[in-house]
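Only one protein chain is missing; all other protein chains are in place.
Coming up: chain A.
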Amino acid sequence: MANLELQDVKKVYGTGSSQYEALTQINFKANQGETILIVGPSGSGKTTFLTIAAGLQTPSAGTVKIDDKVLGTMSVKQQSQLRLHKIGFVLQAYNLVPYLTVQEQFTLVDKVKTANLTASKFNEMLAILGLTPLLDKYPNQLSGGQQQRVAIARALYGDPSFILADEPTASLDTERAIAVMQLFSQLAHLAHKAVIVVTHDTRLEDYADHVYELVDGVMHRLK
């Protein structure tokens, strides 16, 4: 069973008097089929958590495992391959390549990775996210919300086992935000993905199987 696990993870930035602890003794596990929401105010360590979980940062202490493989023992290239094949990333900004149309954002994924979504599943996802009429548009022809939906679709297009999303609904209205969370929830329950969403948007709590709160680097389970 696919899982992502953080054991006793700690992250310290700076040295001496400027040193501060961004994450303190985090123990966390996300299993296939679960949607997990991590809420917390700005600066609470949410993005640090997400980047450590994806192997983009090394923890100061503790281990991160994906499918029981310790990330710390992998080479940079192996970690990159793991992200390409196992993780779908949705980030806050710079998500889309500005000179590619919406359709070409997906073609780019095809260029580096096979085994992406089938045509029918892809079309279904586009319809749910309301992207079908936007396939020929460039990012600068889209609103912030539309861009964010394209970024979500691109992350899902590679059919990853894990979806890590950093404030995915920040630019969306309530209706779209709920649609996105419902899609994540469907992916978790029907397609057996593990979905981890970090956000400060508490509207989304009802759509998550588990909710954690992260404040000043300390994580508590709320639900």
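Here is the rule we use: contacts are C-beta pairs under 8 Å (C-beta built on N, C-alpha and C of every residue); 3 or more make two chains touch, one makes a residue touch a chain; residues count from 1.
As a working rule, contacts and distances are computed from a predicted model.
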Hidden subunit of the complex - UniProt protein name among "Sigma-70 family RNA polymerase sigma factor", "MaoC family dehydratase", "NADPH-dependent 2,4-dienoyl-CoA reductase/sulfur reductase-like enzyme" or "Putative hemin transport system permease protein HrtB": "Putative hemin transport system permease protein HrtB"
Which residue of A:V12, A:M74 or A:L91 touches the chain not shown here: A:L91
Contacting the left-out chain in the complete assembly, out of A:T35, A:T48 or A:T169: A:T48
Chain not shown, touching residues in chain A: 13, 22, 45, 47-48, 51, 54, 56-57, 77, 80-85, 87-89, 91, 93-95, 97-100, 104, 107-108, 111-113, 138, 155, 166
